[in-house]
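Everything on this sheet refers to the single structure shown next.
All protein chains but one are shown in place.
Labels for the chains are A and B, by order of writing; each one numbers its residues from 1.
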Amino acid sequence: MNRPPHQISRMSLHRFANPTRFLRIADAVSPWATGLAVLLLAVGLYLGLAVAPPDYQQGQTVRIMFVHVPAAWMAMACYSLMALASAIALIWKHPLADLSAKAAAPLGAGFTAIALVSGALWGQPMWGTWWVWDARLTSFLVLFFLYLGYIALWQAIDDPTRAARAAAILALVGFVNIPIIKFSVDWWNTLHQPASIVRMNGPAIDVSILVPLLVMMAAFNVYFVALLLWRIKAEIIARRVRTLALARVEPEAGA
Amino acid sequence: MDQLSTYLAMGGYAAFVWPSYAFAALVMAGLALASRRALRHSARQLAALEAGDRGDRRARRAAPQDPSS
Partner (left out) sequence: MTRKRRRLLTVVAGMSCLGVAVALMLNAYGDGLVFFYSPSELESHHVTPGQRLRIGGLVEENSVVRQSDGLTITFKVTDLSKTVPVSYRGIVPDLFREGQGVVAEGSLGADGVFMASNILAKHDEKYMPPEVAAALKKSGRWKDGAGPEGVTKP
């Protein structure tokens, strides 16, 4: 990192311009997102645990779906978002892109863990097994390790610029796993059943179960947005702290 | 009371339904708390940097609140 000083100041100006606007928007949106997330979660839990009927085959275990499906959905959506942000970071060097991907990763890892654990807890009573190595379950476990690898890469490399580039490349390479997860149940025989919502003939779920599921999916979505705003803001401030700290050290050591 | 215990039994699947919700709640609450804490931590660092004079670390630690915020 031997950039001439004039280039550093130009870079940091460029870096400050957009994040400042982002912080303004985030501060305005954040309370609403948090409030809406709490509201939707409360309504979704009420519908899922109290209003939704048991399934004609699976009985009360169908309620596990209301955390399993939204978590699995968000795990994949979050990774797709990280891949998109990583591409933007690599190509256009947008100052917020790699920060957003970094901020999203722990959330995606959390959603993946929820989907895996609730899936095991659903599989044992219904399928008769906690886990099988079928294409869907295996590719989803790979997603979990991709998240862990991504987070570890950021921690392992000290120089933020180089860490960002390495992590972005990993995020992009790992993105091939997303269509594999999605279509695994169509391409190969799996123990996991095919998609219930995004389906040729429309959802295969009765309205009384579909509505609680959709509310929970919306709730997980808004929860993700609310937390992502906090996390990106924290990353922006942390970067500003680093820049300020560097700026204080440099005049002493240099000019 | 009877109704409640029937409900909590989840048709005999209580050992699977409730842990699913408990794990999800644990992870999601944990992430929310960790994210809040990270935000507060870096905000405090920034405030200290902006407020404190160079070389006077003790004063900065004694007054972590940024008067401008």
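Assume a contact is a pair of C-beta atoms (placed from the backbone, for glycine too) under 8 Å apart; a residue touches a chain by one contact, two chains touch by 3 or more.
Not measured: the values here are computed from a predicted model.
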Of the chains on display, those the missing one touches are A
Among the options A:I91, A:A156 or A:L246, which residue touches the chain absent from this view? A:I91
Of A:I180, A:A218 or A:L244, the residue touching the omitted chain is A:I180
In the whole complex, of A:S80, A:T190 or A:T243, the residue touching the missing chain would be A:T190
Touch with the omitted chain, as defined above, among A:A71, A:L153 or A:I209: A:I209
Omitted-chain footprint on chain A covers residues 53-58, 62, 65, 87, 90-92, 125-129, 132-135, 172-173, 175-176, 180, 187-191, 193-196, 199, 201-206, 208-210
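Rule of thumb we're sticking to: only the chains that are shown with their structure count from here on.
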Can you compute the centre-to-centre distance for chain A and chain B, using the mean CA position of each chain? Integer Å is fine. 18
Complex interface listing, chain A residues touching chain B: 49, 54, 59-61, 63-64, 67-68, 71, 106-107, 110, 113-114, 117-118, 121-122, 124-125, 223, 227, 230-231, 233-235, 237-238, 240-241, 244-245, 248
Residues of chain B touching chain A in their complex? 10-13, 16-17, 19-21, 23-24, 27-28, 30-32, 34-36, 38-39, 41-43, 45-46, 49-50, 54
